[in-house]
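Attaching a single structure in structure tokens format; questions to follow.
Shown here: the complex without one of its protein chains, the others still in place.
Chains: A and B, in written order; residue numbering restarts at 1 for each.
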Amino acid sequence: MPNLPPKKEIFLTGLWKDNPVLRQILGICSTLAVTNLMVNTLVMDLGLIFTVCMSSLTVSLLRKVTPLRIRMMVQTLIIASYVIIVDILIKAYLPDISEALGPYVALIITNCIIMGRCEAFARHNPPGASFIDGLGMSLGYSLVLIAIAFIREPLGFGTLLGFRVMPQGFVHWTVMIMAPGAFFTLGIMVWILKYFRPQTGEEKG
Amino acid sequence: MTKRVLSVVYMFWITLFFASLVSAVKLMNDKRIERNQTIKLQSIILRVLQIPTPEQMPEQALSRLFADRVKEIDVQGKTLYVGYEEDGRTIRGYALPVGGPGFWGPIQGMVGIAPDAAKVLGIAFIKHSETPGLGGRITESWFTDQFEDLPLFPIEGERNIFYLKPEGTSRAANELDAITGATNTSSAVETFMNRELDHFLKDLWGQIGETT
Partner (left out) sequence: MDAINPLTLFFAAIFTNNILLTNFLGLCPFLSMSGQKKSAFGMGAAVVFVMASTTALNNLVHFKVLVPLGLEHFRYIVFIVVIAAFVQMVEMTVERFFPALYFSLGIFLPLITVNCAIFGASLFMVIREYDFVQSLAYGAGSGIGWMLAIVAISAIREKLQKTAKLPRGLEGPAITLIITGLLALAFLAFSGMIRVQ
């Protein structure tokens, strides 16, 4: 069994060095839609973190008994089950937000990141490390979404988490509420990051 | 050969396990989800009837207020809600559930009607699938507040009860602002609300006196 890097390093790798969205541009599809409101983004992030961590953990626990040929189906089943659970919980405890999130919670299932982590890491590593890996990756992903929402909500609605943050006379940038705003924001963020960290990756901080 | 069988068996058990897990979570939360829907409906009915509800009212209190002040009646197969004043006898108004196709999916709402059916008390939307930020703005207060005090009269000929006009162009009392950039949603809302209100005035209103 190859030597595992210490847990802290696994966590930090997911968070920044190999941040799924920024480095690998994985899985932004579904979640960009909810980033026009910070509160929706936060709830979505919690759902994602729960799903990724639990899925990685479960896949790792089952790694020695799952037949190789059906592992993709099993992974999909596991991920889908956790997503359904998250969906039910949000519908029960946060009904208004559930309506606002619409089908996007379910779309976590097709999110390339989760399947990617299960295939690349959780399948080969012990539960503890897999859980931490999932945590790091999902947190890294969540931070990017929060950063995008941090730009979209104030510029588009003038608020952050419902509190007014822009001065009274501010004319809302309606484009930020809609799809193009999200694309531009993420595109520019990726651009800035790639500018400062060329592909041969050294990380900052 | 055995490998195949093992895979199928494994798949079967693991599917069973997770299906049970999901079902368990669902069963544990079903009641709560249903309660959320009931509370939402009740608070919307209270809102369109203009029965004041304090901010952050606890669910129990809301349900009690609803039970005290609102009665559900059936008129020609349609469920209506009658709101009473605090004395429990004077009618405050009627809440009419309305619905129709929006641009993207069905829209459900509620209209509060004055006790003499001469004007609208207020409207609110319960459910819709319109584009957030565009058609979805029908739920915003600037849009719904416009309907307060809208005069009601049955439609004769081509005259609608109300029209949704591009923002800034409304002149008559029954011309309200549509949502800029959401022409389709605005049209759809105008169509089904006019139809439902007309139906209420022509067919249901006459029958209500007998049921309350």
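Keep in mind that, in the parts below, a residue touches a chain if its C-beta (ideal position, glycine included) is under 8 Å from a C-beta of that chain, and two chains touch if they have at least 3 such contacts.
This structure is a prediction, so every number in the text was calculated from the model and none was measured.
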Residue of A:S30, A:T58 or A:S130 touching the missing chain in the full complex: A:S30
Contact partner of the left-out chain, one of A:V43, A:L57 or A:I109: A:I109
Of B:Q37, B:Q50 or B:N184, the residue in touch with the unshown chain: B:N184
Those residues of chain A which, in the complete complex, touch the missing chain: 25-30, 32-33, 76-77, 80-81, 83-84, 87-88, 102-103, 106-107, 109-112, 115, 175, 178-184, 186-188, 190-196, 198
Residues of chain B in contact with the chain not shown: 19, 22-23, 26, 99-101, 103-106, 129, 131, 134, 181-184, 187-188, 191-192
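The criterion applied here is as follows: only the chains that are shown with their structure count from here on.
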Distance between chain centroids, defined by C-alpha means - chain A, chain B (Å): 34
Of chain A, residues touching chain B in the complex: 36, 62, 65-67, 69-70, 73-74, 77-78, 81, 84-85, 88-89, 91-93, 95, 99-100, 102, 156, 174, 177-178
Touching residues (chain side chain B, partner chain A) in the complex: 3, 6-7, 10-11, 14-15, 18-19, 21-22, 25-26, 29, 32-33, 36-37, 40, 127, 129, 132-134
